[in-house]
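Removed from the display is one protein chain of the complex; every other protein chain stays in position.
Moving on to subunit A:
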Amino acid sequence: MSVRKIKLTSSEGTEFVVDADVANQSVIMRNMLENCEAHDAVIPLPDVTTPILAKVIEYCTHHRTGAPIPTDDANSVPKKTDNIGKWDTEFCQMDQETLFDLILAADHLDIKPLLDLACATVANMIHNKSPEEIRQTFNILNDFSLAEISKDNERMEQK
């Protein structure tokens, strides 16, 4: 029996053909496909650009035989960010704009492992950094007034 193929189109109209088990890692797409019997299903994704969709497909293709998608924890516990595998770490080497677009896409398409991976990558850029280092990493402007800084410092010193 041949594997079912799905056509995904990006916001620019670029078509990607993927196997069903790749698309099924997106809960959104999985639900849509379960209710659609057609063999030539097309899922338009007008909110995902071509390069981001390519990255999503790259991730889902690599992880297609991975563990079943984990369900949400009832209590959110801070997730470990130090056990990211080699392939995943290399996959996340990208400029920040792409990384954040990937977070948005993974959230939009409901691909939890990818969302978690991208968020953990961002978290690792913040962990144990000083405020000035964080500002430099993300191009954040220090917009506190002098009065606000001294008020703040008093409070923060107590931690």
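Convention: a contact is a pair of C-beta atoms (placed from the backbone, for glycine too) under 8 Å apart; a residue touches a chain by one contact, two chains touch by 3 or more; residues count from 1.
The rule is simple: contacts and distances are computed from a predicted model.
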Protein name as given in UniProt for the chain not displayed, "Transcription initiation factor TFIID subunit 5", "Thioredoxin domain-containing protein 17", "NADH-ubiquinone oxidoreductase chain 6" or "JmjC domain-containing protein": "JmjC domain-containing protein"
Given A:N31, A:T61 or A:T89, the one touching the chain that is not displayed: A:N31
Missing-chain contacts mapped onto subunit A: 27-28, 30-32, 35-36, 44, 46-47, 72, 74-79, 81, 96-97, 100-101, 103-104, 107-108, 110, 116, 119-120, 122-123, 126-131, 134-135, 138-144, 148, 151-152, 154-156, 158-159
